[in-house]
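With one protein chain removed, the remaining protein chains of the complex are shown where they sit.
Residue numbering begins at 1 within each chain, and the chains themselves are lettered A, B and C in the order written.
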Amino acid sequence: MAGSTFGELFRVTNFGESHGPAIGCVIDGCPPGLALSEADIQPELDRRRPGTSRHVTQRNEPDAVQILSGVYEGQTTGAPICLLIQNTDQRSKDYGNILDTFRPGHADYTYWRKYGLRDPRGGGRSSARLTAPMVGAGAVARKWLRAQYGTEFRGHMTQLGELPIAFEGWAHVPNNPFFAANASQIAELEAYMDALRKSGDSVGARIEVQATGVPVGLGEPLFDKLDADIAFAMMGINAVKGVEIGDGFGVVPQRGSEHGDELTPEGFASNHAGGVLGGISTGQDLRVSIAIKPTSSIRLPKASIDRAGQVTEVVTHGRHDPCVGIRATPIAEAMLALVLMDHALRHRAQCGDVRHTLTPIPAQRG
Amino acid sequence: MAGSTFGELFRVTNFGESHGPAIGCVIDGCPPGLALSEADIQPELDRRRPGTSRHVTQRNEPDAVQILSGVYEGQTTGAPICLLIQNTDQRSKDYGNILDTFRPGHADYTYWRKYGLRDPRGGGRSSARLTAPMVGAGAVARKWLRAQYGTEFRGHMTQLGELPIAFEGWAHVPNNPFFAANASQIAELEAYMDALRKSGDSVGARIEVQATGVPVGLGEPLFDKLDADIAFAMMGINAVKGVEIGDGFGVVPQRGSEHGDELTPEGFASNHAGGVLGGISTGQDLRVSIAIKPTSSIRLPKASIDRAGQVTEVVTHGRHDPCVGIRATPIAEAMLALVLMDHALRHRAQCGDVRHTLTPIPAQRG
Amino acid sequence: MAGSTFGELFRVTNFGESHGPAIGCVIDGCPPGLALSEADIQPELDRRRPGTSRHVTQRNEPDAVQILSGVYEGQTTGAPICLLIQNTDQRSKDYGNILDTFRPGHADYTYWRKYGLRDPRGGGRSSARLTAPMVGAGAVARKWLRAQYGTEFRGHMTQLGELPIAFEGWAHVPNNPFFAANASQIAELEAYMDALRKSGDSVGARIEVQATGVPVGLGEPLFDKLDADIAFAMMGINAVKGVEIGDGFGVVPQRGSEHGDELTPEGFASNHAGGVLGGISTGQDLRVSIAIKPTSSIRLPKASIDRAGQVTEVVTHGRHDPCVGIRATPIAEAMLALVLMDHALRHRAQCGDVRHTLTPIPAQRG
Partner (left out) sequence: MAGSTFGELFRVTNFGESHGPAIGCVIDGCPPGLALSEADIQPELDRRRPGTSRHVTQRNEPDAVQILSGVYEGQTTGAPICLLIQNTDQRSKDYGNILDTFRPGHADYTYWRKYGLRDPRGGGRSSARLTAPMVGAGAVARKWLRAQYGTEFRGHMTQLGELPIAFEGWAHVPNNPFFAANASQIAELEAYMDALRKSGDSVGARIEVQATGVPVGLGEPLFDKLDADIAFAMMGINAVKGVEIGDGFGVVPQRGSEHGDELTPEGFASNHAGGVLGGISTGQDLRVSIAIKPTSSIRLPKASIDRAGQVTEVVTHGRHDPCVGIRATPIAEAMLALVLMDHALRHRAQCGDVRHTLTPIPAQRG
C-alpha cells in the first residue's frame, strides 16, 4: 500500500536506496519449475547500467545481481525470489551541497513535505537507480513468457529532444548508445549530446516499446485493463510525463471509419489500437510510447528556496544523465513484461490456461 | 483481481451490465460522519447522462441513483455505500444484428476470446454506461475532499476532431453541450457535429481535467505514484488511448533549464510538472490531458469476420455517441477525484493527517 | 481494506445493513461458463434463514435472492455477479430502547467508539443477517468446486451448551432444527432449548464443518496458508471465539509419534492433521471446528453504561436467537467453500491447473 510492490499475482517488492548498502526486490508468485540463474538476469541489467557510454552518468556500478532465494538446483521452486544488488559506488559527498535546498523539477521537495524528513543520498528512493531491480524482475518475467507463449519485448528511442529518429530496423538498436533503431543518424545524435553535455543542460526523449507474440485475452475489465496497467507501469517510471497506446494522441483527429482495425480471416488488417481492445489484448503487437522529461539535475543555476523558505539558487554537480531517456528503453521493456506476466497469471486464475483462447491469431506486425 | 474494484482504501466495486436490470457500485472505506444523500450525487450523474443534447446518444436514461446502504440519518456510517441505478431503456433488439460479428475497434472480439462467450446486450461490461456508477462514487469523494482540503475538480474539451478549442474561461463549460471552456466556437462545433452525425461516422477528442486545492504529499513512491495512478484511472476510461501529466509529450523537446519549475517563497513559479514531482503532489494544480478515440460503433460499413471466422461486413445501427469524448469530461473528473481520495486516505494511514504537510503552498493556477 | 471484501481472486464484497432496504454482495472473479441461476443459491439461503423453527429468531424474512448481473442466458460471463436480498421485516422500533445504551457482549460499544456514531437498527453491520449474502456467494463457489473437483461441504452441531451431541450419521442433519448428525438426542435438545428460551437466557454451541473431495496442493506458504485462511474466515463469523483444524487443541498433550499421519500407497492412514500440512491441502477431508458464544441479546437484565457514561441496566427485547450456533452450520460451510474456491483459483494462477497435482489420493474419511 506504501507503493513498493508492483503486480497482483507476480508481485515484485522493491527495496533499497540509491546510496544505501544495497538495492533489490522480492518476486513472489513466480511459477515453479522455471530454469533460472543470474545469467538470465544480468544481461538485462547490463543494458541499463550506468557508465556504458559518455552520454550517460559516469557513475560506475557493475550492478551485479545475486539470487538469494526461490531457486533450487537451477529451477524456481515457487518460493519468493530475492534479487540483491550491492551498491558499490556511492560518493554521497557529491550531494552535500543540495542538502538544504530543493532542485527545481526534482522530488526533493515533495518527499520532504510528505515524510517530514529527507534522505539526500542520491535522491534515496526517488533515484532512477531503483529501476534496476525491476529490470531484473522483468528478465524473469520475460523468460517465462517466452517459454509459455513466445512473447518477446523490444524498444527504441523515437525522438531525442527536438530530433525525430527514423526507424531503420530493429537490428540497429544494440549497436548505438541511444537504443535507436537507426544507423544513419547516430553521428548526429552523438554530436547533439556532446553539445548538450557541454552546455550543462539536459533534454527529454520519446521511447516506443512493443511486445510481440502476445496471447489473446489478457487484461481485466473494468479497471485493471491491460492498457490501464501499462499506463500505470510506464507513468511510474522516473521522469515519464506521457503514455500512449497504439495511435495515442493521434486518435483525436481520426474518424471511426479510419481508426477501427478491420478483421480478416488472416487477422487484423491494421493496428491503430496498439494491440488492446476494451482493455484486453487482441493478439496483435502491443505498441506503447512514452515521453520522458529532461533530467532535473543540471549544472545551470535555477532559482529555488531552502528548507527555511528563503530564496536561494541551485546548481547540481555530481554525475547525472543529461538525458535520462537514453537508459529508459530496457526499463520500459521490463515494466511491460511485468504487466503482461501479471495478467497472464490473472487470466489463468479466472479463465484457466485455456489454450484456444490464448493462441494469438495472425496480425500485421507494425 | 478480476478488475471490478477501483482503489485501495477508498474501494469502489462496480457491477452490472449496460442492458441488465441495474448497474451500480459498492464504496468501501468511506470515512464516517460525511453528510451524504442522493442529492449530492445525482447532479454529477446528470452531467454525463445520455440524451442531453442531439450530439450524444439518444438513449433515454434518467440514471436515478439510490443509496442502498452505508448512510444513516443523512451521514455516512463507515459501512459500505451501495449506489444502485436501474436500467430503464434497454432495447436489446438494436444489437441483434451484430450478435455473431465483431465490430472493428470494439471489445466484442476480445471479450469473446477471453471468456469464451459473449453478452451482446449493449456491449455488456464494455459499455461506457458502466462509468455512471464511477461518476456517482466520484461525487462522494469530491464532497469529502472539498470538506477536508478545499479540493475542487474541473475539466473541459480542448480539441474536437481536428478542431482545437480555445480556452476562454471556465464559466463557459456548463453553457454548451461540449464541456468547452469557450463561447465563440460553439456554433462551429455544433455544425461540425451535425455534419459528422449525418455522415454516419465518429470522431476523437481531447479533454483536460484539473484538480485545485490539492494537498501536498499525496502519492506513494515507487509504483503507486500519484501520476501513475492517474494514468491508470484515465487509461481505464473507455476509448482513452493517451494520458499526459503537466506538459506531457511536450517535454520531449524541452531543456531541463526550461522544464524544472522554480520555487519561490510564494510557491512555484510555473507548473510544467502538472502538480506532481517524484510521484507526489506538490500542492499545485493537477493538470491531466487524455486522448479519446472515435466511437467504434458507426453507421458506415467495415470489413470484419464472424465467430466462424468467415468474412463479413459490419454496420452498426442503434443509438451511439458520434463522439464519446463529449460526455467524457465528468467521467475523467470523477476518476481523478477517486484517485486523490484514495491517496488522501493512504497518506494518513502511513504519515497521519499531519496538517503542516498537507497545507498547499501558493501555486500559479494554469 | 475497510473489511467488506472477502477473498483475493474470488472476491465477495458485502453490503447492506440488517434493517436497511436491502443487503447483498458482489462476486468478482467467478470463472465464466458456470451454469447459474437463483435456483442454485436459494436452497442454501433457506437453510440459514430465520423463522424455520421455534428455536431461532421469529423474524420472518424470505431472504429471496436476485441475481442482478454477471449471468447471461443461464451462464456466468466472467463479469461481477451481484446478489441482492431485500429486507422485508424490519421493525426498527424493537430496538428503540437500547439506542443510548450498550448491550454487554455486543458490538454496540465498539462500533460507536470506532466510528463516532451508531446505527442502532438491528445492529447494522454487526448483525448476523449479513452472513446471508455470504451463504449465497458460497453456493456459487460450491457449485463450481463440485463441478471441477467433486468437492462437497457438510457440517453439524457437535455440542449445544453443556450437551455433547453424538455423531450418528450425516443423514440426520437435515431432519432436525439443530443441524445435529443425530436422531436419538433431538427430543432432549428440544426440551433444553425450550427451557432456555423461557429463562430469557442464551447459550453457546460447537460446530464442525468438513470438506470432502478436496484437491491436493491448495494453500499458500507462508501466510496465506489454507488453514490460516480458514481460521480467518471462521473467526470472522459472528460470535465465533475459537477455531480448530483437525485435532485442534487436542494436539497439546499428543506425542509426535501419535500425531503424524502415516502415508500408505492407498493414502493417509489417519487424519489428525485435518487435511492440511504446512498450510497446504493433503487431499484428505478438511476438518474444522468452531466455538460460538451465547447471544449477547438476552431478556435478562445486565449492568451497563449509557453514551454519557452513566450507570444503567440493559434488557433486550425484540426477536433474537437464543443460540446463534443453531443457524451457524450453513454459514460455516459457505465460508469454508469460499476459502477453497479462492485457493483453487490462486493455485491455478501460479501452478496452472495441473491435474496430476490436484487429483486427491484416497484418505480415511473421519
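Just so it is clear, a contact is a pair of C-beta atoms (placed from the backbone, for glycine too) under 8 Å apart; a residue touches a chain by one contact, two chains touch by 3 or more.
For clarity, every value in this text was computed on a predicted model and none was experimentally measured.
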{"item": "Displayed chains contacted by the hidden chain, counting the whole assembly", "value": "A, B, C"}
{"item": "Option touching the unshown chain, where C:Pro32, C:Pro80, C:Pro120 or C:Gly246 are the choices", "value": "C:Gly246"}
{"item": "Of C:Asp229, C:Asp285 or C:Glu333, the residue in touch with the unshown chain", "value": "C:Asp229"}
{"item": "Of A:Gln75, A:Thr212 or A:Thr264, the one touching the omitted chain in the full complex", "value": "A:Gln75"}
{"item": "Chain A, residues in touch with the chain not shown (by the definition above)", "value": "1-5, 8-9, 11, 13-17, 20-24, 26, 28-30, 32-33, 68-70, 72, 75, 77-82, 114-117, 119, 121, 124-125"}
{"item": "Touching residues (missing chain, whole complex) on chain C", "value": "1-6, 8-9, 14, 102-107, 109-111, 113-116, 125-126, 130, 159, 161-162, 201-206, 216-225, 227-236, 238, 241-265, 269, 272-274, 276-283, 291-298, 300, 302-305, 309-311, 346-347, 349-351, 354, 357"}
{"item": "Chain B residues that touch the omitted chain in the full complex", "value": "1, 9, 29-32, 78-79, 221, 345-346, 348-353"}
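Throughout what follows, only the chains that are shown with their structure count from here on.
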{"item": "Interface residue overlap between copies chain A and chain B, same or different (over half shared)", "value": "same"}
{"item": "Chain whose mean Cα position lies farthest from chain B", "value": "C"}
{"item": "Chain A onto chain C, rotation angle from CA fit, given as a multiple of 5 degrees", "value": "180"}
{"item": "Centre distance in Å when chain A and chain C are each reduced to the mean of their C-alpha atoms", "value": "45"}
{"item": "For chain A paired with chain B, centre-to-centre distance based on mean C-alpha positions, whole Å", "value": "26"}
{"item": "Interface hub residues of chain A, defined as touching at least two other chains", "value": "1, 9, 221, 346, 349-351"}
